[in-house]
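And now, chain A:
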Amino acid sequence: MTRKTIAASYLGFLLIMLYAPIVIIIVFSFTEARVLGNWTGFSLKLYASLFQGGVTHSLTGALWNTLIIGLTAAFVSTVLGTMAAIGIFNLQPRAQKAIKLLNAIPILNPDIITAISLFLLFISIGISQGYTTVILAHITFCTPYVVLSVLPRLYQMNINLYEAALDLGATPLVALWKILLPELKPGMISGFILAFTLSIDDFVVTLFTIGNEGLETISTYIYADARKGGLTPELRPLSAMIFVTVLLLLVIINVRTAKKINYKTI
Partner candidate 1 sequence: MKLNTDNHIITIEHLSHAFGGKTVLEDINLTIRKGEFVTILGPSGCGKTTLIRLIAGFLKASEGKISIAGEDMTQTPPHLRPVNTVFQKYALFPHLNVFNNIAFGLQLKKLPQDEIKKKVMQVLKIVTMTDYEERDVDTLSGGQQQRVAIARAIVNEPKVLLLDEPLAALDLKMRKDMQLEIKAMQKKLGISFLYVTHDQEEALTLSDTIVVMSEGVIQQTGTPTEIYNEPSNSFVADFIGESNILNGIMIRDNLVEFAGHQVECVDKGFEPNEPVDVVLRPEDIYIFEMSDAAQFSGLVTSSIFKGVHYEMMVTTPEGYEIIIQDYHCFEAGRTVGLRIKPFDIHVMKKERHCNAFEGSIWDSSHVRFLGHNFKCNDDHGFAAGTKVKVQVDFNNVILQDNEEDGMLGGVVSFILYKGNHYHLTVLTPENEHLFVDSHDIWDDGDQIGISISPESIRIEKL
Partner candidate 2 sequence: MHRRILLFIGRRRNWSIPYVLYLSFFVLVPLLLVVLYAFTSETGGFSLENFRKFLMHPEAMNILIYSIGVAMITTLLCLLLGYPAAYLLSRMETRKARLLVILFILPMWINFLIRTLATVALFGFLRLPLGEGALMFGMVYNFLPFMIYPIYNSLQKTDPNLIEAAQDLGANPRQVFFRTILPLSFPGIASGIIMVFMPVISTFAIAELLTINNIKLFGTTLQENIYNGMWNFGAALALVMLLLVGLTSLLNSGGSVKAAEEGGLI
């Protein structure tokens, strides 16, 4: 065997290991068997019952909650993060460094620490846990990533562009709208997508901040379901669909970043 085939088979082996579980889920989403691993012929029944609701009413509800929380948190994070990035960019180096360090804390913190600390905050101020607390928590861990997506665009930007606009008679507000924001847009979009995926993927922080009023997201639903002893069959088509959606979003992010030639942000 040549070096090349050894290399290729090693990478191939790792990829098979990484993808085997996902492939199994996707394959068995096309059969009816309630126990995973039994093949009872091709069927789309699981997909149908996932969409019809009925049986799995709570799953559809959880899906909606996940989407609403994800979109809200991503939107707020993008606005807050972009403003913060513009602010940071205009500060003195020392202040920049301090805020960047602060920004790194939520990223470095293990999920469970973020979760417990926020849980303690919410019970301390006596706010009842539900939609609001989950969204506030998600904004906390999403915004730092938006800041990190937008900041490089600012550093790459030709600062003269903005000044040229002012020089040509634009008011600061017009220059912001016509020059700065279009320049930052790619970073903002990447940041938004990133925030959205992080939010819908989150489990730990959600679990600790969602309260016990019956509000469920996909993650908490799966967890509760798994503790009861199994994978609700309808989760298979749902996972398959999430995988495909994430795949598409990733392709979008990557096409965007490939254009930037910025290797850091795969």
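Operating definition for what follows: a residue touches a chain if its C-beta (ideal position, glycine included) is under 8 Å from a C-beta of that chain, and two chains touch if they have at least 3 such contacts; residues count from 1.
How were these candidates chosen? In short, all candidates are chains of the complex that A comes from, given by their letters.
Predicted model only: the values in this text are computed from it and were never measured.
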{"item": "Chain touching chain A (counting every copy) in this complex, out of 1 or 2", "value": "2"}
{"item": "Contact set on chain A toward candidate 2 in their complex", "value": "7, 10-11, 14-15, 17-22, 24-25, 28, 36-37, 80-81, 83-84, 86-91, 95, 99, 101-114, 116-121, 123-124, 136-137, 139-140, 143-145, 147-149, 172, 194, 197, 200-201, 203-204, 207-208, 218-219, 222-223, 226-227, 231, 235, 239, 242-243, 246-247, 249-250, 254, 258, 263-266"}
